[in-house]
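All protein chains of the complex are present and in place, except for one that has been dropped.
Take a look at chain A:
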Amino acid sequence: MKRKILFLFLAAYMVCFFSSVSVYQNSISSPVVSDKGRLLPVQVKSVVKAEDRKQLQKLIKDSNQVNDKFSIAGMQHSQGGHTYYPNAIMLDMRDYDQILDFDPKQKEIMVQSGATWDDIQKHINPYGLAVKVMQSQNIFTVGGALSVNVHGRDIRNDALIDTVKSFRLLAPDGRILNVSKTENAALFPLVIGGYGLFGVILDVTLKLTDDELYQMRTKMVDYQDYPGYFKDEIKKNPKVKMHLARISVAPKNFLKDMYITDYLLADDQSRYKRYSKLKNEGIVAVPKFFLGMSRYSDWGKNVFWELQKNYSKRLDGSFETRNNVMRSESAFMEYESGPRTEILQEYFVPVDQYPGYIDDLRSVLKQEKDFNLLNITVRFVEKNEKAVLSYAKDDMFALVLLINQGRSTAERKETERVIRRMIDVTLKHDGSYYLPYYHYPTQGQLKKAYPRIDEFFTEKTKFDPNDRFVNLFYEEYGK
C-alpha cells in the first residue's frame, strides 16, 4: 500500500517535473528583451549571437523561405526599441568584434561591427592614433554608432558619415554589398543613420586621426553670451579641437548658468607620451551619490551643480590626450530602479537661436514642476546633411537631456506630454531632435524635424520589400 502511494507520488512528480521543464523551455526560447530605456520590454523569437559572416548570411538567406524577421542589437542604448521587434530574431552583434585590418600609415582601421570604440582605442593608442568622430563615451559598438549617426565632442572632424571610408552590408536578400561613397553609393547615406532597417553592417573601414595632447580650458558663462563666446573664442580659434558645456538644471539658476570645457591643442606636444596611457573608469562613488541626491530633491540638484562647477574649475589647465577625452566616464550614470528609469532626449538648435530657445524652454519647464530633469549637456554639431536622416540642418548646438521618469503608463503619458511641448519649442526655433529615443514625438513632429523621412521609409520598402529587418521605431513611424 505504502509502496503504491510512493509510486503514485513519484509518477505525479515526474509529470509535474516535465511539464515545468517544457513550460520553462518555451519561455526561455522566446526571451523578453529590453533596451536601456526599459520602457519597452518585448518577447522576441530568439536571440542569436553573431559569430561569423557565413552564419549571418545563412540566417538571412534561410529566413527568406520561412519569413523570419530580424532586428540588430549592439549595446542597446537606443531607447525606442530600435534593436528588437516582437517575435523577431534579435541578432546580438557584441561578439562579432574582431579588428580585421589596421594600417597605421594610411590611418585606417577595419573592424567587425560589434567592436566597441574601446576595442579600437586599445588597438590604435600604441600607434599614436585616435578616432575622428564618436560618442563622448567609448562603450558603444561601431555598428550601433553608424546606425544612429552619432556625434561627439569633436568640432573639427566633420560628421561621422565623413569618417567612414566604406562598409559591407548584409542585405535583406542575403547578398553582401560593399558600400562607400562610390560603390552602392545610394545606400551609404541611408544605412548611416538608418537604424538597422537596411541590413546588417558587417564590417566598417574608418579613417583615423592623430592622437594629440590637449589642454583643458574651463569657463563659466551666461547662456546669453554662449553663442558669441562660441563663435569668437572657440570656432575661430583653430587650437580648440573639442568642446562641451553644461547648462544648469538646478532650481537656483535654472537654465541660466553654464560652464564650458574646451580642449585646446597643447603647445608642447613633447609631453604627449606622459599622458598617452589610456585611462580606466575611476571610482564613481562621489558623482554617483550626488547624482542620486539630485534625483530626489531640488536641494540635491543645487548641490550637484555646485559640485560639478567646482570640479570643472579645478580641471582648468590640466592635460588629457584625445583618446582619453573620448573615453569619458559613464558608470556613474547607471541607474537601477524597478518603478523608475532614466531616459535621454537630444535637441538640436541653430547656434544663433540658442538664447531665445533656452528662454522658451525655461518657460515651458517652469510650468512642469514634476518633470525631473537631471542634466543638460551642450555640444556642437556642424551643418551636415549627407545622411538622409540628418539632424544637423545648420551649425547647431546639441542639448542632451537626462530625465528621470516613472515606468507606469500614466507616468509615460505625462513625460510624453512634456516632451512634445519641448519638441514644439525646438521646432519653432528651426531645430530638430535625435531619433534613437522612445517614441514620444508625434508623426507631425517627426516630419517637421526630418523632412526626408518619407523618402527614407520609401527607400526602406524598396530595398527590403519583405520587411526582413524590423524594429519598434519602424513599427511606430514607418508603417
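Keep this in mind: a residue touches a chain if its C-beta (ideal position, glycine included) is under 8 Å from a C-beta of that chain, and two chains touch if they have at least 3 such contacts; residues count from 1.
Note that in this section contacts and distances are computed from a predicted model.
Colleague: So which of "Anti-sigma factor antagonist", "MFS transporter", "Urease accessory protein UreF" or "Glycosyl transferase, group 2 family protein" is the UniProt name of the chain that got left out?
Modeller: Cross-referencing UniProt, the chain left out corresponds to "MFS transporter".
Colleague: For a quick check of understanding: of A:Q106, A:S337, A:S363 or A:T461, which residue touches the chain that isn't displayed?
Modeller: A:S337
Colleague: Footprint of the hidden chain on chain A, which residues?
Modeller: Within chain A, the residues that touch the unshown chain are 6, 9, 13, 16-17, 20-21, 23-24, 27-28, 336-339.
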